[in-house]
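Structure, as structure tokens:
All protein chains but one are shown at their positions in the complex.
What follows is chain A.
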Amino acid sequence: MFLKVQLPWNVIIPADSLGAEGLMLQKAIVVRLWDDFACKKATKDLGYFIAVTTLESIGDGKVRQNTGDVPFPVVFSGITFKMFRGEILEGVVHKILKHGVFLRCGPVQNIYLSHLKMPDYHYVPGENAIFMNDKHSKIEKDVVVRFIVIGTKWLEAEREFQALFSLEGDYLGPVS
């Protein structure tokens, strides 16, 4: 789900961005924050960084001796996206394989749903392979599927989450 976070951060402003007016400083800080967000991508505690909403406070900057740039301690509010165990989410199928399907859900692009966790659905091979159950409910490319999150794992090296999903339960499966 989406989270609203309030975080302390150290924003480093290079010397040439430091203007005499306060507003230019705020803009430089916000620009750097967005840049940092884009680079850092995600953290284990907060999930994927989505947006900066407000800059709550800017502390005093201290000029670094060697480089001349200035780190400012700031507190800002932002939005992140994190998957939690037991949560109900919806994803779009983008790849069908014999043993499961790959889904996209928000900023998470590669989620695997194993056929073991799709009770009653069986693989139907073909040019456009699909998974189908006895009631002719189809899981195919571009179908939206509602699932429950069984577990998540943070991968430090790739800076992303892996997750295990399941369709076992009522009201889970393809949605129209």
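By definition in this document, contacts are C-beta pairs under 8 Å (C-beta built on N, C-alpha and C of every residue); 3 or more make two chains touch, one makes a residue touch a chain; residues count from 1.
One rule holds in what follows: contacts and distances are computed from a predicted model.
Undergrad: Name the absent chain by its UniProt protein name; which of "50S ribosomal protein L14, chloroplastic", "Propionyl-CoA carboxylase alpha chain, mitochondrial", "DNA-directed RNA polymerases IV and V subunit 4 isoform X2" or "Sorting nexin 7" is it?
TA: This omitted chain is identified in its UniProt record as "DNA-directed RNA polymerases IV and V subunit 4 isoform X2".
Undergrad: Consider the whole complex, including the chain that is not shown, and state which of A:Trp9, A:Phe37 or A:Phe72 touches that chain.
TA: In the full complex, the listed residue that touches the missing chain is A:Phe37.
Undergrad: Residues of chain A in contact with the chain that isn't shown?
TA: 1-7, 30-31, 34-35, 37-38, 41-42, 45-46, 48-51, 53, 79, 81, 84-88, 90, 104-107, 109, 116-117, 119, 144, 146, 148, 150-151, 153, 162, 164, 166, 168-172
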